[in-house]
Structure formats: structure tokens, C-alpha cells
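After this line comes subunit A, so read on.
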Amino acid sequence: MIIKNGTVYDPANNINGEKVDIFIEKGKIVDESELRDKKEIEASGLVVLPGGVEIHTHIAGSKVNIARIMRPEDHRKDVVRKTPYQRSGTGYTVPTTFTIGYRYAEMGYTTVWEAAAPPLGARHSHEELLDIPIVDKGIFTLMGSNYFVLKYTEEGEFEKLKNFVAWLLHATKGYAVKIVNPGGVESWKWGKNVSSLDDTVQNFNVTPREILKNLARAADELHLPHSIHVHCNNLGSPGNYAITRETIEMLSPYRRHITHIQFNSYAGEDWGTFTSGGSDIAATLNKSKNVTCDVGQVIFGDATTMTADGPWQHTLFKLSGNKWANSDVEMETGAGIVPYRFKKKNVVNAIQWSIGLEVLLLTEDPYKVFLTTDHPNAGPFYHYPQVMELLMSRKKREEMLETVHPLVKERSVLPSIEREYSLSDLAVVTRAGTARALGMTAKGHLGVGADADISIYRFDEEQIQKSFQKAAYTIKDGVIVVKDGTVVADHMGKTYVLDVKADLSEEERQIFSKYYTVQVSNYPVEEAYLPQKEVVTCR
Partner candidate 1 sequence: MIHEDVVCPFCGCLCDDIAVTTEDNMITDVKNGCAISKSKFMNHHLNLLESALVDNMKVSLDEAVGRAVEILTNADNPLIYGLSSTECEAQRHAIHLAELLGATIDQTASVCHGPTILGTQDAGCVKCTLGEVKNRADLIIYWGCNPAEAHIRHFRRYSVFPEGLFRKSKKEREVVVVDVRNTASARIATTFLQIAPGTDFETISLMRAYLKGKGDALPDEFKNLVERMKRCEFGIMFFGLGLTMSRGKHLNVDAALRLVRDLNEYTKFSITPMRGHYNVAGAGSTMAWITGYPFAVNFSMGYPVSNPGEFSAVDVLARKECDAALIIASDPVANFPAESWKHLADIPTIVMDPKVSLTSRIAKVSIPVATAGIEAEGTAYRMDGIPLRLKKVVDTTRLSDAAVLSRMIEKVRA
Partner candidate 2 sequence: MKIVLLSGRTTKQGVTAEIGKTSDDYLQNVAVIQLNPTLMEQMGAKDGDTVEVQTAHGSAVVMCHKSDIGENMGFIPYGPWANLLIGTETQGTGMPDSKGVEAELKKTDKNVESVDELLARIVEGRK
């Protein structure tokens, strides 16, 4: 297949709005000389980008599904009818699996990561991934309050910890080490929390600082393609930008990715004095190396908050008065779910909205900061085009600022920011940057050897949101899966796993059989759940 005459933005290969033809053969981008299938897509006047690479979203597994079960009112207002190529489903903030695949693809996204899988429920996450069509996908494995991680951190047994991390990634068929409120999730199992990097975890003589350092070092020494993926302590609380900054700084020189950093960039003493810490966080990012983050941009309207951060969800339940689900997982982790609505006229919500944009706009290197809404925590993923428009147009930001709570103008520097994203910048924060941070060498660019995952848009500067909402074409593995914003093919993507291998020691097996309620032999996720897998080598 040839994509002819398109205007290509491929920042990873320094192509910035040039007319370049792209050649596809057997699902890969190839040199013209290797082309056999001469089918053409005429793309003159269209913008050609690598397929979108989502770095952090909640789309599969137990907490997502508890949210679905808990929120029938969310589904009723957004239904998806079956078509010859599409299964039916429902939205709105917690869409069904098939609908998730279609909506990402319609927007031009072709790779999607479920950012929090409890190890004991990993089989569930993978089972749901089997019903998410089109996109490539995989899971991050939750480890920040795992019993063995805490035990080995306490005992100073780093090699054992590293071996356990490798085994757990192998057993769960996970791709990255996810850390949520390190130590706090274990403390929540007794109704407590931690509030600084040096607090002691209930019943364990370890601190969040030690957990983070150990896991960061393990991820680096195991040569995992992605760094540790950190949801910091004190998420959601006024004044938490300080702990976020400290986390970024103290983890140097290890690689680290701070996720949905908007929720962790708050200044002020309490809700009354709540103010943005976005510019401070951006400054920290600007001067730090080996760090990436995604923003978790707020979208006004309905959201469903869901995270392994159980204590925060309890706080949010009390703040909102909405229904609350909690789900603690033995030996490992937990989860909480609370429906939430972000309102333009609510001062805190409006400042939260400004913070995500501040961090995206004030961080100089777009390879350090990525666009997410921490779907569905700060809003549904299919509203990304709304954010893209705000990033690319200062005028649109000003229009939006007029509609939100007026205090934003005093408590955020957003109104003074002049920067407007170029298409290249946008391609970095949604594709090239995320793929690089994830260590996915065949994604996020259009060079020879890359996967033929491509999105093509009818780009109109006056209607940026509309331009990115529905791709003119989405091509996955060389197959046209979306045309004019509509799914036109039944296609299944791959699940990404690592080639890490490790065994449990006899002692670990004994602890396992004593304190888990499943047999260790029944714990690892079987190959049956990975009918189409892509194994990534760690080196």
C-alpha cells in the first residue's frame, strides 16, 4: 500500500510537514523497493501521523469492570449500535471493551496501555483485552504495596526484590512496573495512609522513598523497556506538588515516569487556598533528566475516578457524597472507584483544568510530557481532540478561560502562556514521545521497519478538535480499519509482553501458599490468554 502525497509529521525521524510517500507491506513500513501491493491512498491535502500511542488509560480489568457494573446510569446515555464491522456497546465514561477499541481507532490511536493491573487479577485484565479490538495493548503490573516488595525492601534484599519483580512481570504478562501511592495502599488495608516519602508503612519498617528507589533501580537493572510508572503519594491533596517534586528529584539518576501529574501538582494549604503548582512542576521537569510524565488533563463533565489509591478514593467519596466502591487485593494492592463531575464553575475543578495545560505548555521538551486524561479519572479519552485544540490555539484557551471560574486567572499562570503547539509537538506528546518512553521501537514513527500503524486526518486549523475527533483513515498493521471516522474492518491487535524469566524460591513458594488464597501453580497467566502476542526483549 502507498500513502501518496500526504503531509507527513514524523518527529522521531525529523520529518516536519513534508510531502513524503509511505510504503506498506505485510503490516510494516518498508522501503519503496520492497513494495508489492501497489494499492494507493491518495492523501494530498491530508495530514499523516504515526498511529497514536496511549501511555496511560484504564480500559480493562477488575476496577474498570466494577465501575461498569456500578454505573448503569453512565451507559444509558451513550449507546453504540452494532454494524456489520462493529459489536454493540455502551459508554459514557466507562465504555465497554469493544467500544473502547473502536473509539481509540476512530481517533487515530493504535496502541493503548492499561495502566494498572492487580497481579492476582491480571488474568481478568488480559481476558478483557481479548475483547478490545483493533489496537495493540498490554498491561502495567501494580507493585508499590506488594508484600514481597515491602518485605525485601525492609530486609535490604535487593537481588531478591529484582528477581521477584521479574517473576511478577512474567507471571502477570505485564510490561511495566506500576507504583501507586507507594506504601499508602498497604496502610489503607488498616484504614490508614502515608503522607510523606519518609512515613513508615503500617506493619512494615519501610518508607515510600525506599520502595520507589528499589523498584526504580530494579526496573533499570532489568532493562525493562519502560521506566517505573509512578502515581505519587498524596494524590489529589492541596500542596502535593512538593512531594511530587521531591519524588522526581530523589529518584535521579533512575528513569521514572510520573503519571497524571496534574493530580499531583497542587499548591495551597487547603481547598480554600487551593492553587496551581503546575509551573513549579514544569520547572522541575525542565531541569531533570530521565524523567517523563503524562498530565491527566481534566475534561469538564462526567468522569469516573478509579485508582489503586484506596485512601484517596475514600476521601473523594467523602468530598463528593457519590457512591463508592473499594476493592482490596490480598498481598498486593487495592482499588477505589467514585463517580465524579468536573464543573467549570467549581473553583477547584477549574484550577485543576488549568494545571494540566500549564504542565503541557510550560514543559519545554515535548518528549517529557504526554497527553492523557488518565481515562476515565479526569475525563473520557475520546475528548483528547478538545485538549489538542487548546494546546494548539491560544485563542481557544482564552475563549475557554472566559467560561470557567474567574479565580483561575489569579491562581494559575495559564492566561499568560503564549505557546501554541505545532503539529510536530502534538505528534510528540501523543505518539513519538509516548512510544519512546515506553521503549516501543516500532511505534510512534513512520521510518522503515516501523509497524504500519498510521493515522491520517483532514486537518483544518479553524476546527482542530473536529479534525482529530475522527480520522480520515486509521491504518493498523497495514489494514485500513477506519475510514472517514467509521470502523470498516474487523481487526484484532496484539498483546505486548516481556521476555523476562525468573522463578520463585522455595521460601517464596511457602509464603505464597500460606498467605494467598490461590495455589501458586494457578497464579501465572496462561498462554491461552495471549493468542496474539508480541514478545519484547529486555536489554
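By our rule, a residue touches a chain if its C-beta (ideal position, glycine included) is under 8 Å from a C-beta of that chain, and two chains touch if they have at least 3 such contacts; residues count from 1.
Candidate selection criterion: all candidates are chains of the complex that A comes from, given by their letters.
All values derive from a computational prediction rather than experimental measurement.
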Out of the numbered options 1 or 2, which touches subunit A in the complex? 1
Please output the residues of subunit A touching candidate 1 within their complex, sorted ascending. 60, 62, 64-66, 68-76, 79-82, 87-90, 94-98, 120-121, 123-124, 127-128, 131, 147, 188-191, 203, 314, 317, 323-331, 334, 337-338, 514-519, 521-522, 526, 528
